[in-house]
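Below is one structure, written out as structure tokens, with a few remarks after it.
Excluded from the complex is one protein chain; the other protein chains are retained at their positions.
Chain IDs A and B follow the sequence of writing; residue 1 opens each chain.
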Amino acid sequence: METLKNIFIKLGSMDRRIIFLLVGLSVLFPLLKPDWFTLPIRPKQHSQIVFDEINKLEAGSKVLLSFEYGPSTKPEIHPMTIALLRHMFVKDIKVYATALWADGNFMSTDAFDEVAAEYNKKIGIDYVNLGFKPGGEAVIKGIASDIRTLYPADLNGTSLDEIPMMQNVNNVEDFDFVFSLSSGTPGSKEWVQYATDPKGIPMSTGCTSIQVTDIVPYVENGQIRGILAGMPGAAEYEELVKMELKSMGLVIKPGEATSMMSAQSMAHVVIVILIIFGNITYYLTRNNKRKGSK
Amino acid sequence: MSAEIFGSWIVVFLTLCIFSYLFDDNPFYKAAEHIFIGVSAGYWAVIAFWQQIQPNLFGRLWPKLEDTGEVSVLQSAWYSIYKVLNFISTGFGALDRSIFPEGGIKGYDEIRLMYLIPFILGIFMLLRLVPKVGWLARWAIAYIVGMTAGLRFYSFLNSDILIQIKASTIDFSSDWGTIINGLIVFIGTLTGLIYFFFSKEHKGSFGTLSKIGIYFLMIKFGASFGFAVMGRISLLIGRINQLKDYSTAEYNYATPTILVVIIISLAIWSFMDGGKKKESAA
Partner (left out) sequence: MFLKRHMPLFIVISIGLLTLFGHFINNTTIQNFVDNDATQWFDIIASFAIFLGALNMLKLQMLKIIRKQNNWQYSTLAVLGFVVAIFAGFFYRGANYIVVSNVNEINLLPISELLTDELHLENQNTVMSNISDAEDGYEIPKIFMTQSGAEAFMEKLDKFDVNMEIKSKKWGVHLQAKGSLFSWIFFNIFTPLSSTMFALLAFFVASASYRAFRIRNFEATLLLVSGIILMLGRVPIGELIPWWVVAILIVFGVGAISAPWIKDKKIFFGLVVGGIVLFLGVGFAMGWNQSPPQILLIPVIQDWIFDYPTTAGSRALMIGIALGIVATSFRIIVGIERSFLGE
């Protein structure tokens, strides 16, 4: 018993590089040996709400998809984007992309390049990429009032008047749904404050895990309908889209987020174990000090 | 070696340089950090010019107008300034391309001279770098601050206060479970707000309510911590996944090769640096 206590107390002053190594290995092993760590993914209520909202939209509906993330948060959000685009393209929903972050341009181009060809979707007819404008809330206000003042042309320099699917689309009220892929400011919050709330347009969001607790009040009262929370949210949405496409007789490539969930789970378990060990060590050290002082 | 493979080696090298910080602050990390500072500053400047300044500012001051054959004297004089900009941007005629297209910038169909105001304010912003006239930047900052204050006053009042208060109401006509959950949210919100009221001392029943508020806030912070961990681990998985992809023969075993080189270099640096520290201590 004493030996065990001493081991725990020694672990308390472990070099942090060992902790780094443990965390690194907990992520690496499941990625190297995915077959050893297969875990079921069960979609949660909020991911289901997002899926149902998109599923409700009819063919030809207009969805404004806003890219507010960059390469630094790509692992969390990009899988959601791909799953979302697959879902919308299969339902023949018209996708209008915009970006409030400069990096969002590359993310949007990447996503469309990957998914559009799979479903034979053409730019200008099935989707349009308006691109990035700096200004944050000011840009959202501009989209809420008059898109053409803000965007004379799309990302490729084609005038909006020459794009067939931009006919009769003048501001946010002409969209049936807004979806914000958000990893900070400006993001979902600003969409709620400056566009969807004032104009009464339904919206949903997929955001990084860090933002989730700040967005949850909007989700709870319906200002934002459902939320895809980080990589687990992305994996859940991928699962839902996979089941939906399977029911339609279509097969899709495995989702990126799904393949990374086992690594996510292992890392969480390791961190929880480290926290518990840390507290056991603290408790034992505290008791020793008390006994010593007596 | 193709651009793609060369690119993959650069990606692996820079990623491992940043990760080397886990061992200790070292030259690889410092070098990568400084490259990041320089490249991101340049990247943002380029994006700001091409996405905003050129189309929305210059595009409104000098739009490419329809050629009606009739050009007024004032318009000619105005566009002569544009021709000067065009000439300068071709390196005084040395290069055959220009970042200012011939005849104007395609996009808008009328000249909006009022956009000279943000242009001038923008120049004032840049004058911050010149100590004697740096105070002019205050005018530009004043515009930004005033605009943000006006925008936020209304939007935060509406979305973050009024609608949130409305959402905290309880629907007593629904089932018991919903009512209890609604009460929990209402009590949590109210007591949380009571905690933030520092104009009254937190004693007695007020103190008790404030304490309950703290409990709700602690649960929120615990959830935030959980999500923060989740987010960071997700990003780490993304990086390690990419390193794993670049460790194959297709990319000439970039990851293991660079990893071994960096480990050996760090070992040598650590040994030499440790020796230098001992000498200086002596």
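Everything below uses one rule, namely that a contact is a pair of C-beta atoms (placed from the backbone, for glycine too) under 8 Å apart; a residue touches a chain by one contact, two chains touch by 3 or more.
Quick caveat, the model's predicted, so the values are computed rather than measured.
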Selected residue (touches chain absent from view) among B:I53, B:L85, B:I111 or B:I179: B:I53
Among B:A45, B:I88 or B:M272, residue touching the chain not depicted: B:A45
Candidates A:A83, A:C207 or A:A229 - the one touching the absent chain: A:A229
Interface with the undisplayed chain - residues on chain A: 14, 16, 19-20, 22-24, 39-42, 44-45, 70-75, 103, 105-106, 109-110, 113, 117-118, 120, 131, 133-136, 138-139, 141-142, 144-146, 149-150, 155-157, 213-214, 216-217, 220, 229-230, 232, 235, 261-262, 264-272, 274-275, 277-279, 282
Residue ranges of chain B at the interface with the undisplayed chain: 3, 7-8, 10-11, 14-15, 18-19, 21-22, 30-57, 97-99, 101, 114-115, 117-119, 121-123, 125-126, 128-129, 135, 137-154, 156-157, 160-161, 164-165, 167-168, 181, 184-193, 195-196, 213-223, 225-230, 232-233, 235-236, 238-239, 242
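Going forward, only the chains that are shown with their structure count from here on.
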For chain A paired with chain B, centre-to-centre distance based on mean C-alpha positions, whole Å: 17
Residues of chain B that touch chain A when the two form their complex: 22-23, 43-44, 47-48, 51-52, 55-56, 59, 106-108, 147-148, 151-152, 155-156, 158-160, 163-164, 166-167, 185, 220, 223-224, 227-231, 233-241, 244
Residues on chain A engaged by chain B in the complex (per definition of touch): 17, 20, 23-24, 27-28, 31-32, 72-76, 102, 131-135, 137-138, 141, 150, 152-153, 157, 159, 192-194, 197-198, 208-210, 212-213, 217-218, 220-223, 229-232, 260, 263-264, 267-268, 271
